[in-house]
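So the structure is just underneath, and the comments pick up after that.
The other protein chains are all here in position, but one chain of the complex has been omitted.
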Amino acid sequence: MTTLAPIDCDIHPSIPNLAALLPYLEDHWRETVRLRGMDELNSISYPARSPLTARPDWRPDRGKPAATLEQIRNECLDPFGSALAICNCLYGVQLLFSEDMAAAFARAVNSWVAAELLDREPRLRASIVVPTQNVELAVDEIERRAGDPRFVQVLLLASGDQPLGKRVYWPIYAAAARHRLTIGIHAGSAYHNPPTAVGWPSYYTEDYTAQAQAFQTQLSSLICEGVFNQYPDLMVVLLESGWTWLPAHLWRLTKYWRGLRMEIPWVDRSPFDIVRSNVRLSLQPTDGPPDSASLERVIEHLQSDALLLFSTDYPHWQFDGADPLPDGLPASLVRKIMVDNPRATYARLLEPVR
Amino acid sequence: MSRHVVAPVTEVPPGSHRQYTVKGRPIAVFNLDGEYFGMLDRCPHQGGSLCAGVISGVLVSSKPGVYRYERKGEFVRCPWHGWEFDIRTGQSYCDPAKIRGKAYPVNVASGAEVVEGPYVAETVPVRVEEDYIVVDM
Partner (left out) sequence: MTQQTELTRPVSAATRMAIADCDIHHSPREFTMLYKYLEPRWREHLDLFGQRARQGNYSGPQYPKSQPDASRRDAWPPGGGRPGSNLDFMRTHHLDANNIALGVLAMIRPHPGGFQNLDLSAALCRAINDWQVAEWTQPEPRLKASIVVPYEDAAASVREIERWAGSPDMVQVLLLSRTVEPLGNRRYWPIYEAAAAAGLPVGIHAFGNGGQPTSSTGWSSFYIEDMVGHAQSCQSMVTSMVVEGIFARFPALRVVLIEAGFAWLASLAWRLDRNWRRLRAETPHLTRLPSEYIRNHIWLTTQPMEEPDPSEHLRDVIEWIGWDRLLFATDYPHWDYDDPQTAMPLRLTQQQREAFFIGNARDVYTPGWRNQP
């Protein structure tokens, strides 16, 4: 590990349990939890005991991983020496079918993050959890948090009801662009559609693997629908995507764009160029080849040193030991990944926090 | 470079195109409202015959959801993958700087000029009172 203080672009504090949110819910929703016996909102994207969900040395004897500030400090911020870390809270808010209920729990999650984490630890920043089920309510939540510079990003899941490029979602991008927030798309699904294009798989291994395909779909959608034409300054960050799929995906998209662009005439430059200006990807997991020489080839295929952002994906088990950087990264790239690229991506990280 | 008489102008009326062989190469000759343009009749992508493609305009857009159909008749789409080429320049729409069809100058010469020479008109019988399409190669 170098001595650089990195900006960790993807960590996952756990909501300890639903009860922890009760103080942050409005009366009606607090009563709903009690009356209707709601116990948890945990998604099958990260089963509690699955090896991937928490690294063994980050798995507490009791309770969830990364559920207290002490855990986050001792296991993540201090050991990796991070200058800043962005909290992406994965709680099953997006899975709910009631739009109002989703909005209420998104509000509570964001309030919890602000009060329990951001207020107490200056190295932390966060993404705004929004009820993607209802775009108007999602925009309301963005507006509610936008005045707090510690919220630097809007958090969406890689699979939802419709592809994210669809115009129905554009008010979210307009709000993000207005407030210089990035759009973070994180692995996970609302499970409102089957988790793969060919239906429900038998195994969790397949579901998690399929996240890479979901990111590919979303990238196609955002580009083809013209989101970056409409919001040229918008930055989209693909979080926990695996990222080594990117070159092959862009080859195919670019090839078909050349012959089919009349369908999407607003896309007036190659998808490779669009990604270079508007899309970034977090480092962990690196779904890389077994040898570092091949990983260097993959990085060359990216044809840009600006795309990758440092991340530990704490507490998910993506690597062992103290160094999240895979072997094979050219030294010149390391500084960019750890510091320069995150700073260039997250406009709000440069803003003073009161 | 030599000047090759390929056909009387009546063979390629306005809005049409036709393939000729010049020095053993397939050349697509296009007539845009009386102006003639020539291109190697092999798409620079994979070699489809542009003469088998359709002539169209080009669709452009100022923003998503807005469609503007312009320059009708001035583009040819490869019959295989649909790549678009500007008939006037040979440039592709998708990457005009790097991907382009090879353009050849095409002009019209009167029969009297052609008879005088120096033109190559091996296979085209020339009559002084007609005009002819001439490809420079």
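First chain written, first letter: the chains are A and B, and each begins at residue 1.
Just so it is clear, a contact is a pair of C-beta atoms (placed from the backbone, for glycine too) under 8 Å apart; a residue touches a chain by one contact, two chains touch by 3 or more.
Predicted model, so just to flag it, every value in this text is computed and none were measured.
Trainee: Give the residue, chosen from B:Ala52, B:Val108 or B:Ala121, that touches the chain omitted from the document.
Mentor: Answering carefully, the residue with contact to the hidden chain is B:Ala52.
Trainee: Among the options A:Ser111, A:Thr217 or A:Ser304, which residue touches the chain absent from this view?
Mentor: Of the candidates A:Ser111, A:Thr217 or A:Ser304, A:Thr217 is in touch with the missing chain.
Trainee: What does the interface between chain B and the hidden chain look like in terms of residue numbers?
Mentor: 40, 42, 44-49, 52-54, 79-82, 95, 98-102
Trainee: May I ask you to list the residues on chain A that touch the chain which is not drawn?
Mentor: Residues 50-52, 158-166, 189, 192-206, 208-210, 212-214, 216-218, 220-221, 224-225, 242, 244-245, 247-249, 251-257, 259-264, 285, 287-290, 294, 297-298, 300-301, 317 of chain A touch the chain absent from view.
What we mean here is this: only the chains that are shown with their structure count from here on.
Trainee: Could you please specify the touching residues of chain A with respect to chain B in the complex?
Mentor: It is residues 167, 225-227, 229-230, 257-262, 265-266, 268, 270 of chain A that touch chain B.
Trainee: For a test of understanding, state which residues of chain B touch chain A in their complex under the given definition.
Mentor: Residue positions touching the partner: 45, 59-68, 81-84, 92-95.
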